[in-house]
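For reference, the structure I am asking about is given below.
One protein chain is absent from this view; the other protein chains keep their places.
Moving on, here comes chain A:
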Amino acid sequence: MPTALSLAPAELQLAELTEANRPAQLPLLTRIAELLSASAAVTHLLVRGSLASGTADRLSDVDFVVGVHDRDLPAFTAALDDLMTVAGGALLPGWRDTIVADLGGIGFVFLVQHEGKLQQVDLYLAPASQITTVRRKVSGKVLLDRPPTEITTTQIEQAETHVAKLAARPKSCTELLIEHLVLAVLLHKRIQRGQKFVAYAEWHMLHTATKDLIKTALALASRFWGWYQLREELALTPIGRTCLADLDAAITSPAVPTAADVNAALDRVLALTERACPNALDGLADAITAYRTYLELA
């Protein structure tokens, strides 16, 4: 069926207008796609989310499914932080995404500076052997479809084991701090868009990450699950009591935060990290300064 654009009279000069209305994230999307596809290990690139459906706004993230040959998945995962830092412009190591649906792979979220703005880039690494299934479940646009060389059963099993191990590995204090920084970006976006329900869910995730950070720093050998027995395990020392007070402040804040609430939570978590696990900040001072500058400019 002809589109409205194709019916426009030839004398209408629409190209410039069309160009002006391209999503601002398109250059970043192109840059990351070119970067990733330079490796023969990458068999597929799918764009999903609002940039695939044409509903992107200036806050939209860049969301890829990256098909990686099963044989190369462990090496690719190990190299991903270096690749995204050196060539992708990531401020921080990737956050292992615990929001994304399980499609047999593993997701990472990177905060990337691009043209003076902080952008969110989601990379879901899927073993090439799973791509047919992933494509059935994910509505997206295919940017790259490169048939992989033969994938053996052993390689498939190795990739599955690799994904399972990564998913099961407990997060370090540094990873939990990065989780807070990523969630704060997501929350600012929800607040600006007025997405109260999603903001509520992500605010709860942020509090849970704070609880996990405290437990990882001060009660690593805890035998109790989740939120149980926190006071019994942590309130034994002044530092534990101060951290519990921080957690109390977090969970008694409004159910749906304002931007000021999110910023206060970040301040609280950075102070908590400095107090309970200062090594988690090693090498991140400049990144956190830059992160806050970009948030102020947003």
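Everything below uses one rule, namely that a contact is a pair of C-beta atoms (placed from the backbone, for glycine too) under 8 Å apart; a residue touches a chain by one contact, two chains touch by 3 or more; residues count from 1.
Going forward, contacts and distances are computed from a predicted model.
K.L.:
Which one, "Anti-ECFsigma factor, ChrR", "Aspartyl beta-hydroxylase", "Spermidine/putrescine transport system permease protein" or "Phosphoribosylformylglycinamidine synthase subunit PurS", is the UniProt name for the chain you do not see?
P.N.:
"Aspartyl beta-hydroxylase"
K.L.:
Decide which residue listed in A:24, A:83, A:100 or A:166 touches the omitted chain of the complex.
P.N.:
The single option touching the absent chain is A:83.
K.L.:
Using the touch definition from the top, which of A:24, A:75, A:156 or A:205 touches the missing chain?
P.N.:
Answer from the full complex: A:75 touches the omitted chain.
K.L.:
Touching the absent chain: which residues on chain A qualify?
P.N.:
On the chain A side, contact with the omitted chain comes from 35, 38-41, 72, 75-76, 78-79, 82-83, 86-87, 89, 91, 113, 116, 285-287, 289-290, 293-294, 297.
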